[in-house]
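Of the protein chains in this complex, one is absent; all others appear in place.
A and B are the chain letters, set down in written order, and residue numbers restart from 1 in every chain.
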Amino acid sequence: MLHYALKRLVSLAISLLVASLVIFVVVEVAPGDPASFMLGINAQPDTVAALRTELGLDQSKFDRYRSWVGGMLTGDFGTSYTYRTPVSQMIADRLWVSLPLALYALTLSTLIAFPAGIFAAARRGGIGDLGVTGATQLGVAIPNFWFAMMLVLIFAINLRWFSAGGFPGWDRGVWTGMKALTLPAIALALPQAAILTRVMRSSLLDILGEDFIRTARAKGLSSRQALWRHGLRNALIPVLTIIGLQFAFLLAGAIIIEQVFFLPGLGRLIFQAITQRDLIVVESVVMLLVFAVIVVNFVVDLAYAAVDPRLRART
Amino acid sequence: MNRNLIIGGALTALFVCAALVSFLWTPDSVETMNIANRLKPPSADNLLGTDHFGRDILSMLMVGARTSIAVALVAVGIGMGLGVPLGLAAAARSGGMLDEVIMRMNDLIFAFPSLVIAILITAVFGPSATNAIIAIGIFNIPVFARITRGAALSLWKREFIMAAQVAGKTRTRISAEHILPNVANLLIVQGTIQFSLGILAEAGLSYVGLGAQPPIPSWGRMLADAQTMVSLAPHVALIPGLTIIAMVLGLNLLGDGLRDALDPRLKVVRA
Partner (left out) sequence: MSLLDIRNLSLSIHGKPILKDISVSIRQGEITALTGESGSGKSMTAFATIGLLPRGSVTTGEILFDGSNLLTRSESDLCDLRGRDISMVFQEPMTALNPVQTIGAQVMETILIHGAMTSSDAKARTRDVLDRVGLPPDRFPLTRYPHELSGGQRQRVVIAMAIALRPRLLIADEPTTALDVTTQAQILDLLKGLVSEQNMALMMITHDLAVVSDMADTLNVMRAGEIVEHGATFDVLRDMRHPYTRQLFDASRHQAKLSTAKAETPLLSVENVSRDYALPRTSLFGSRPMFRAVNRVSFDIKRGERVGLVGESGCGKSTLTRAILGLEPIQEGQITLDGDPVWQDGHPNLAVRRKMQVVFQDPYGSFNPRHRVSRLITEPFHLLTDPPKGADKDAAIADALTAVGLNPADADKHIHAFSGGQRQRIAIARALIIRPDLIVFDEAVSALDVRVRAQILDLMADLSRDYGLTYLFISHDLSVVRSITDRVLVMRAGEIVEDRPTPAVFEAPEHPYTRTLIDAAPQLPAFPETQDAARPAF
C-alpha cells in the first residue's frame, strides 16, 4: 500500500513539473517579450524596461522558470502588475469563494447521483428507471450557465428567495455565505449529477451481471441485498474516476458560473487579468487550477486502492 | 424501430439544415440593427422575437448554428485525428515505453480542462473561435486515445489477431486492418457524444468571451448579451438556451441510438 502511494506520489510530482513547464512556455515564452506584451504597443520604453527588470526578463529562461517554481513552492506567486499586490494574497481571497463553491457543488452532485443511480439500477427497465434515465438525458444537455440564468430568473427575480448575485463574504456568517452560494452550486451540480447518475447506473448494472452476484444470490441474498453488499463497492471504482474528473470540470465550471452570479472568485480574477494582460496572475491561477486537478486525481488513485485489494497487492 | 436514433437523427438533421440554409437565406439580416424593434417577443414578423439590438433571433440562431457546429466538428476531428492513432499505437505496444509516454501525456492533458486551455491561449493570443476549436480539440485527444486503446487492448488478446501475427503481418498493418475496423463503431458513437460536448463547451467559452467574437453570431454570446435583459424579456435567454439543449439532446439521442443499432455493449465515456 505504501509502495503504491509512493509510486503515485512520484507520478504526481512529474505531472506537476511537466504541467508547470507547459504553462511557463505558453505564457512566458510564446508571446516573445512578456513585458511589452503586457504593456501594449503604446508603452514608454523605460516603463517596459522597468517591467522587464521586475519580471526578471534579463535572466535566462531557465533561471526564470526555476525562480517561478521555487517561488510557488514557498507560497510566493509574484506581484500582480495591475494591482501591485502579491498574487498569493489575491488568490487566497478568491479561493475562499471558488473552492467552497466547487466542493458544495460536488457534494450536491454526489448526493443526487448516488441515490438516483442506485434507484435506477435496482429497477432496471421499470418506470422509475425510465424516469431517471430520461431526466439525466435532459440534464447532460443543459448548459450550466444558462441553467444558472434561469435559476436567477425564477428564484431571485420572481420569487425573491435568493439574491441575484454577489457575495456578502464569510464575515456575515456561514449561513449567509452558503445561501449566496446555493444557486450557483445547484447550477453547477445538476448537469454533473446527471452524468454521475448515468455512470453510477451503468456501472452498477455491469457489476450486477457478474458471476459473484449470482453466487451471492445462491447464498440466499435478495437481489437488493446483493446490490448493496456486493455490487456497490465494486461499482464505485469507475464512479470514483468520474468524480475525480468532475472536480476539474466543477473548478473550471465555477469560473463560468461566477460570471453569472457576479461572485468574486477565481473566475472574476482571471477574466480581469486577461483583459488587463496581467500574465503573472493568469499563469499563477492556471497553475493553481491544474495543481488542484492533479492532486484530486492523486487522491482518487489512493481511494481506488482503499476500495480494491487487488491494487494494494499488485505493487 | 429505434426511437432514439429517429428522434436524435431528426433533431441533428434539423440543426445542420438550418446552419446550411443560413448560408443562402435567413428570415432577416443578422447585421442590421433596429433599435426601435428591440426585445420584441415572438410574433408573425419575428417568429422567435428580437434581441436587444432589434435583430431577428431566429436568423441569429441559424447563423449561430454554423459557429457551434463548425467548432464542435473540427474539435472532434482534431481529437479523432490525433487521439485514435495514438491509442492504436499505445495498444500495439502495450506495456512498452511508447504506451507509457502516450498514457502519461493523456493524464497530463486531462489536467487541463478545455476552459483552462482556452484561458491560456486567450491570455496570450487574444480570443477567437479558433481558440475555442483548439482548446476543445486538445481536450478531445486523450478522450479518443483512451477509449481506442482500451478497446484495442481487448482485441489484441483475441485469437484472430494472433492468427494475423502468425500470418506475418506487422503490428501497424494489424492495427489498420483488424483493430481499427473493429473499434470504428465505438468511435462513431463516442464521436457523436464528443460532438455534443463540443457544442456545450463552445457555448460556454463564447458566453465568457473566450470563443467566437462579435459580430459573428454564436449561441453562447447571445446568452451573454441576454443576461442583463432576462428580467425584461425572458425570451432572449430562454430561446437560445432551449436551442442549445435541443441540439445537444438530439446528438446524445443519436449517439445512444447508434450504439443500440451498432452494438449495445460498446463502452463509451461520458465526462
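Just so we're on the same page, a contact is a pair of C-beta atoms (placed from the backbone, for glycine too) under 8 Å apart; a residue touches a chain by one contact, two chains touch by 3 or more.
Computed from a prediction, not measured in an experiment: that's the story for all the values here.
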item	value
Hidden-chain contact residue, picked from the options A:K61, A:R172 or A:R229	A:R229
Interface with the undisplayed chain - residues on chain B	158-160, 162-169, 178, 181-182
For chain A, residues in touch with the removed chain	3, 6-7, 10, 210-212, 214-222, 225, 229-230, 233-234, 307-310, 313-315
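Note that only the chains that are shown with their structure count from here on.
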item	value
Rounded Å distance, chain A centre to chain B centre (Cα mean)	21
Residue ranges of chain B touching chain A (in the complex, touch as defined)	104, 107-108, 110-116, 119-125, 196, 200, 203-204, 207-209, 223, 226-227, 230-231, 234, 237-238, 240-241, 244-246, 248-249, 252-253, 270-271
For the chain A and chain B complex, residues of the former touching the latter	11, 14-15, 18-19, 22-23, 26-27, 30-31, 37, 137-138, 140-146, 149-150, 152-153, 157, 195, 198-199, 242, 245-246, 248-249, 251-253, 255-256, 259-260, 267, 270-271, 273-274, 277, 279, 282, 286, 289-290, 293-294, 297
